[in-house]
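Just passing along the structure, written as structure tokens.
In this view, the complex is presented without one of its protein chains, the others remaining in place.
Letters A and B mark the chains as written, and numbering starts fresh at 1 in each.
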Amino acid sequence: MTETATGGAGARPIIEVDRVEKHYGPVKALAGVTTQIRSGEFFSLLGPSGCGKTTLLRMIAGFDEPTHGTIVIDGRPMAGVPANHRPTNMVFQSYAIFPHLNVAENVSYGLVRQRLSKHEMQRRVDEALSMVDLAGYGERASHALSGGQRQRVALARALVMRPKVLLLDEPLSALDKKLREQMQVELRHLQRHVGITFILVTHDQEEALTMSDRIAVMFEGRIAQLASPQELYRRPVSRQVASFIGVMNFLDARLTDGQGDRLALEVAALGRVEVPRAQAPGGARAGQVSVGIRPEMLTILFHDGERAEREVEGEVVDASYFGDMTYYDVLLPGAGRPATISMRNTAGRRILTEGMKARVGWSPESIVVLE
Amino acid sequence: MSAQRGGTWLRAYAIGFLAFLYGPVVLLPVFAFNDAAIIAFPLTGFTTKWFGQLWDNPVLHQSVRNSLYVGFTAATLSTVLGICAARASARYDFPGKKGIIGFIMLPLVLPEIIIAVALLVVLIQLGLELSLWTVILGHVLICTPFAIAILTSAFHNLDRSLEEASLDLGETRWGTFRRVTLPLVTPGVISSLLISFTISLDEFIIAFFLTGTEPTMPVYIWSQLRFTAKLPSVVALGCVLLLLSLTLLFAAEYFRRRSNRRTGSEGAATGGMM
Partner (left out) sequence: MSLADGAPGTEAVAPPAPGGSRPGWLRGESGQGLVLVSPTFLYALLLLAAPLLTVITISFWTQNYLEFDRTLTFRNYTEAWTDPLYRVLMLRSLAISGTVTIATVVLAFPVAYYVSFHVPQRKKPMWMFLITIPFWTSYLLRVFLWKVILGYNGVLNSGLMGLGLIDEPLTFILYNANAVVLTLAHAWAPFAILPIFVALEKIDRSLLEAAEDLGDGPARRFWRVTLPLAMPGVIAAALIVFIPTVGDYVTPRLVGGTDGLMIANMIQVQFGKANNAPLGAALAISAMLIVAAIALAFVGLNRRLVKGQGI
């Protein structure tokens, strides 16, 4: 995979994953993954269930061994090194809070082996608890905790070990929507604050986009794209990635000239257009291709005076009102399916209804060419 | 409305059913203190002499000691075997798992007389002397399935990621077993010990076939049933046994529920039994 992201430039890799495969009988959970994770970055493994992201995380943690390939953490090959000897700690999907221990005992569980003085241990536990906003909860029984609190205890318990890498397995999936959004922000701040490498496994693209420095999108045991959130959103390398991240309108197109620095395209509904090669991040050859454009990159021009770089006339077939936004399905002439357009409901702006004509504006620089 | 009425009828029936279940047992204390050599109405007066007879009976005491010895040993062995099998069945997949576990559980549905006869034949063929240990061998066989049933539920309720979390936090495998697994399944282990002990203590057929010159308590009771004059003291003994069984059962139930609470699951009662 070509790596196009920025972020944490010059940092050496803390984890090197080299041609790692995992077979379960005839099934390949991982079909050859190579990637490097930089020290101090917030790295996400994003993909649908069964794509191998959790398998990869568990192999980094030491719960599974790769069938082929190697994993190196902080310069040390990890083959044969069990989980308890690795410089990683994990926040489990179920949080795995020990039910027979209270909060402080949970947090100090791993410290007990380090033979710290009683005072030092207490200090470390208090520090970890206040880091996750649970100062004073030490004596609380673990079954008396709410979902969000359990998650914080799991975080404190892992962070108190001062790991080189913190692994998070779908840590927010058990929380309700409001709490999830709040924890996204907090996790991001926490990671900045402690400066430890975080590796997050998630199937929620919004979660990955808001928190990560870089995201590896995985399908069927392979990394399909590794990039920063902006890059991933704006320049997906394939239709599969494009449709997994956010909403994308796909239009049939023909690539007439793919030789030079610029690509000449004939796009259904939008017409003839020429774009720089950078707008085909997955590569492009002459012939049938797809062109993707995000809903917010299409604009409905409400007033006669409004102008856009390119314009096309369409018909509204459906409008869904979301309060702050309205999502329109607009049938553009020559396109098979209606295109989704999102418009902010600013003051005085009308809501169009089914059957109305709409002038749609767009710009060539906002499209992406996909195989 | 009709569902409500149906509920009332069902409730009456269920309570009647319970009365039927407990009816005979209630007679034990009634006649244990009745001052008459035959067990029949009307009651004639209060006495504790039947208990006194138990107190002065060295043969009975020896049989109680035998039973306790058999019970403790059988409970320990079957719980150890139960831990192995329950852990394997709750945590691992291996070829032939269903068949192997099914075979181990077979004594649950096999008539005890078949087990008793089969063991007797083998022991005689091998030329082994019948003793309390031959009874223990048989009791371990029938107690192990119950131990497995209780312990499997304890191990099943144990979230696998708890053990992984412990390893992840730097603890060794043995340390994980000691600090996480064991504390969480201990109530299940105690429950299994108590139930196995109760089964062994009450078991008759296998003991009847496999005991040598040292009878266990049920075998002793059996030998007394022929003598009408001994019946009231058997009733008194039954009374004592009933109290003992109830104590053990309540303790087992207490630990089983605690086990469920610890591992964070609210299983229905007797869930462990099935």
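Descriptive notes on the structure:
Following the convention adopted for this analysis, contacts are C-beta pairs under 8 Å (C-beta built on N, C-alpha and C of every residue); 3 or more make two chains touch, one makes a residue touch a chain.
These numbers were taken from a predicted model, which means no experiment stands behind them.
Touching the chain that is not shown, out of B:13, B:55 or B:227: B:13 (per the contact rule at the top). Residue in contact with the omitted chain (choice from B:91, B:156 or B:258): B:91. Across the entire complex, the residue among B:107, B:188 or B:215 in touch with the chain not shown is B:107. The omitted chain makes contact with just one of the residues A:67, A:210, A:290 or A:345: A:67.
If you put the missing chain back, the residues of chain B touching it would be 2-3, 6-7, 10-11, 13-14, 17-18, 20-22, 24-25, 27-28, 31, 38-42, 81-82, 84-85, 87-89, 91-95, 97, 100-101, 103-104, 106-107, 109-115, 117-122, 125, 137-138, 140-141, 144, 148, 163-164, 166-167, 173, 176-177, 181, 195, 198-199, 201-202, 204-205, 209, 218, 221-222, 225, 231, 234-235, 238, 241-242, 245-246, 249, 253, 257, 268-271, 273-274.
The rule is simple: only the chains that are shown with their structure count from here on.
A straight line joining the Cα centres of chain A and chain B is 55 Å long. Every residue of chain B that touches chain A in the complex is listed here, in rising order: 159, 161-162, 164-172, 175, 179-180, 183-184, 261-264. Against chain B, the residues of chain A that register as touching in their complex are 61-63, 82-85, 88-90, 92-94, 96, 98-100, 109-110, 113-114, 143, 157-158, 161.
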